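Here the complex is missing a single protein chain, while all its other protein chains stay put.
Chain naming follows the written order as A, B and C, and within any one chain the residues start at number 1.
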Amino acid sequence: MVRIKVEKPKVHKSVALHIKAITTAFKEAISPGTITIHYPRERRKLPDNFRGLLQLDKEKCINCFRCAHICPANAIQMYQRENKYYPGIDYTKCILCHFCVDSCPTAALKPSKIHDVAFASLSTMVLPPEELAGEPEMWREDTVTVEYDFDGDLKMIKRKEVENLIVEVEKPKRPEFVAGAAFPENCIACRICVNSCPQNAITFKLQDLQTMVLEIDFEKCTGCMVCIRNCPTQTLLPFRREEVLKGGESDEQG
Amino acid sequence: MEEISIEVPVEPPKEYEWYFIPVPKKFVEEAYRKDEFVVFVGPQHPGSGHMRIILRLKGDFITDVIPDPGYVHRSMEKLAEYKTYIQNIPLVERPSIMDFGNYNLGYVRAIEEALEIEVPERAKYIRTILAELSRIGTHLYDAGILAVFLGHTTGFMYPFAVREFIVEMITRITGTRITGSFIVPGGVRRDVDNDTLQKIKRMTYALENRLKKFEKIFITNPTTIARLKDVGVLSKEEAIKLGVVGPFLRACGVEYDVRKVEPYEAYDEIDWEMVVGEDGDGYTRFLVRVNEVSQSINMLRQLVDNIPEGDVISEDIVAFDRKDIRGSFFEAYGDLVLPKGEYTSITEASRGSLLFTIVSDGESTTPYRLRIVTPSWLYLKGFMESLKGERLADLQAIYGSWGYFPPEADR
Amino acid sequence: MNKVDVKLWKIPIPEKPPECRFDWTKERPERVERCKYFGNLKAVVIDKGICSHCGTCYICPVRGIVVEDKPIDFPNWRKDCIDCGACIRVCPRYDYTPLNGLGEYIEAVAGKSKRFKGQDGAMVSEFMAGALEMGIIDVALFVARDEEFKPYVVHITDPDQLKDERITGTKYSFASVMPELHDSIKHVRAVGIIGTPCMISGLRKLQKVVPLYKQKVKLAIGLFCTENFYHWQLKEFLEGRGIDLRKAVKTDIKKGNFIVTYDTGEEFSIPVKEMEEIVPDGCKVCQDFSAVEADASVGSVGSKKGFSSVLIRSETAKEIFEYLKEKDYIEVGEVKIDVIKRLCDYKVKIHPYPKG
Partner (left out) sequence: MVDVSGIVSGIVEKIFAALTANMVNIPILEPLINKLLQIPLVNLVVAFILWKPAFVILFVPGLLAVTVVLLIMIWWERKLTARIQWRVGPKEVSRRTGGIIQTLADGMRYMFQEVIIHRDAHKLYFLQLPILSFIPVLLPILLIPAGTIYAIRSPYAIQIAVALTALLPIFILGIGWSANNRFAFIGTVREAFLYVAYEIPLMIAVLSMVLLYKSGDPFVIVEKQWIPGIFMNPIAFIAFLIGMVMAAGRLPFDISEADQEIAFGPFVEYSGIIFGLVMGIAYEKLYLLSLIAAILFFGGWSGPEIAFLGELSYAIWLFLKAFVLMGFIVMVRAIYGRYRLDQALKFGWSSLLTFSLIGFFISAGWVIWLG
């Protein structure tokens, strides 16, 4: 245990402390340990996992709504585009927690290193999905990238390079899922799954007036699980894609 | 000195009737009759956040004090009832954003207690590193605010400059400067690579080096000692009676630290000492925190050296990659429901014991009730008590020595 | 509690995976009218005045059917109805043959709870508490009341919650038990419900159509029922007679009289015959007094004061009853089966079907 007990310093000690403080100041005045980065002209090197503004790759987006559901600040709204839904971000609300990025199963939402953006007005801070792709219109004055390193003291490594603010993100490691009818007997033929599927992977056709056939195309299914969440009677459940395919093969063999 | 008073009936002026004063009119009138000043300090305080202190001064001495907190109340507990358990993580670290590691940890530990999740060893170490980094950050922040209150500008700039090192390391771990939201039930969001860990260790040496200069120019500066020594003294008995917590309780001579009493995470696996003061005055309160910073530095080195290899996300959590939650966050936490009951965690945050209580109804994905008892709120009473009998000029020194943080107290 | 239960997103891997291109077929009911299915339901059930307001049709996947304190309706159904036919498939009155009589039962006993205070013997609470304790169900849906005797549904997960007298006790107004069941069916493991005979019929039909409900609804307790009221109508009627429901602590129907008891102990009694005007049309065709299809039927008729008559109809109910006896939670008494029988016959007499 560390015990702290301080006596009031005596006069000679006090003078010594005065001199210590003054000499420290003089030393610093002569050789300062300045840590300033001249920001618009120099830029701090940021780690790759930096939580900056979000980027959306519309090609990869499977319209699963996960980002909108998890957002703690309600900043993500889904916009309808060509019969599908894509996330758009309201930066007046966004707190850059990147729960959405961590939720995205296909790395369609990506982080970037952009953290310094000015908006003209509040209404322009609401970005629809189209404006989420690529670097925003930027004036970059920086020519030097500064990296902090430590070597007994702070070491500022200055490099004459312009950092790329867009980060390449790999697809997260996760098995692929498909929706399958686990309990077909529960189906009440409401066709909500058909209407909600963003990939149009579930189709239905009337065999005759009374009988309806629903069909899932596993090739098209991206495993977004929208149908599973929407199904009122738990008819559908997610299956691992490899299991499904293996099962199909074994069936053929059998 | 004998007080001489003239028995003349003094009536308060008529204007008092239409002044808006947030204290009883009687208080003001009594002060007027006794020839005392009523001084409102705040709420637009140049130091930290917003709080009003209503003082009654006899000459330069404070005779009575009424705190008026709540200017930055954000109804955090009520907001939490409308968010799912996982969405509350960014919310609960907001009371004291510099101290996010401990706040985040406290809340997540309450959830883990409810779900009985076993956290992997490596995740425990990373969490402890984060908690200690934010502890150093908060103590430095408070030291800077104290220096501002004493009018010492260099004393303000040095800790804030050094805090930049901490923030740099937090950025490398979590990807953001403050408000990391990095600790999640069952582990942490991402693994920390070896490079960063080694950098943390190197950073501690740089930190120590810079803090030596800070010590010479501010901590042992005779003006600092003169302003803080024997000022705002709180005795051991009073401190216990008033429910003071954290380093401020230890400064009064009480040996209590949650990290020692009920060790959590990796605190019992490393070697560190509790810092205890004796006098209970402003300078001891400051020095205890200064020494805690060096203890934390010591801890960080040990944590980096002893960190085990392995997963960072628990087996009990649905995660497809046990090193990185990316891609499975929604499956793991999207529909988290706690079993019915009441779960409490107590954490040693930078400024003292932090208590989270979650009441769950066992059905919904949102907490039925979330109770946050923050250290600043707990020691507000002790803070007010230590002001009485001191000079007006000491108000800021005592304020700074307590490190009172209104957003944390108001929640 | 089991750790696994809290993870709803745990991916279940069925024993046999589905086929590559999976398809499943579904029979759809025939139409009577040439319009959307809700139009059929409206024409056949609601407009004919045989709807019992049981709320089973709330299964509607777009949640368009409104089950409130008024006759069941689907505002703007011509546009919003997605024409799936779920409502008519689960409606117990769509293809209606009235059930009547005592039905099949294993045992007829009377009981009195030692733990709870309810309408008479508080046997309903006792059954549910027993099921919760035995782990047969996780949640029981009970009907609680507010100050004005307006019913609302509560989830009971702990027998101690039943100590509240606002949860036990009869309300004599339509409660939305079935809507609540539909809303929470995906989130519960096993559930028990309490309902009037029409709700039990609806549940049984629903279980036939959607096996999910068979899998999850483990216990259904029926109540002896003569008629039920819309809350607002009942309140207005009683106000017309100078009775304020806010002061009431208990309502009851005994020997053809509707009895309201005040907190002061004052009692008001109105003959049920005078209440004929506010009895909903759907109740006027119902002949099922003793909830023939329930797991157990409970009511006050046929036993001593302070006891409830119980007709145990299924093995589950039998088990629970044995458990209760074993734990000494209840006092067992005699039941006069012919009294119940007489009332069953009486109900058939006053409620003829087809009408008129």
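In this text, a residue touches a chain if its C-beta (ideal position, glycine included) is under 8 Å from a C-beta of that chain, and two chains touch if they have at least 3 such contacts.
The structure presented is a predicted model; accordingly, all values stated were derived computationally and were not measured.
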{"item": "Which displayed chains the hidden chain touches across the whole complex", "value": "A, B"}
{"item": "Hidden partner chain, touching residue among B:Glu36, B:Glu132 or B:Asp394", "value": "B:Asp394"}
{"item": "Which residue of A:Val2, A:Ala16, A:Ile35 or A:Val167 touches the chain not shown here", "value": "A:Ile35"}
{"item": "Hidden partner chain, touching residue among B:Lys83, B:His152, B:Arg326 or B:Arg411", "value": "B:His152"}
{"item": "Absent-chain interface as seen on chain A, which is shown", "value": "21-22, 25, 28-29, 32-36, 38"}
{"item": "Touching residues (missing chain, whole complex) on chain B", "value": "37, 39, 46-47, 60, 147-155, 157-158, 161, 217-218, 221, 223-224, 226-227, 391-396"}
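Criterion: only the chains that are shown with their structure count from here on.
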{"item": "From chain C, the most remote chain by mean C-alpha position", "value": "B"}
{"item": "Centroid spacing, where centroids are CA-atom means, of chain B and chain C in whole angstrom", "value": "54"}
{"item": "Whole-Å gap separating chain A and chain B, where each centre is the average of the chain's CA atoms", "value": "29"}
{"item": "Interface hub residues of chain B, defined as touching at least two other chains", "value": "330, 334"}
{"item": "Junction residues of chain A, two or more chains touched", "value": "none"}
{"item": "Of all residues in chain C, those that touch chain B in their complex", "value": "1, 3, 5-11, 139, 155, 157-158, 184, 187"}
{"item": "Complex contacts: residues of chain A adjacent to chain C", "value": "177, 180-192, 207, 209-218, 232-234, 237-240, 243-248, 251"}
{"item": "Residues of chain A that touch chain B when the two form their complex", "value": "1-6, 8-9, 14, 17-18, 20-21, 24-25, 28, 33, 35, 46-47, 49-51, 66, 69-73, 95-99, 101-105, 107, 111, 148-154, 171-175"}
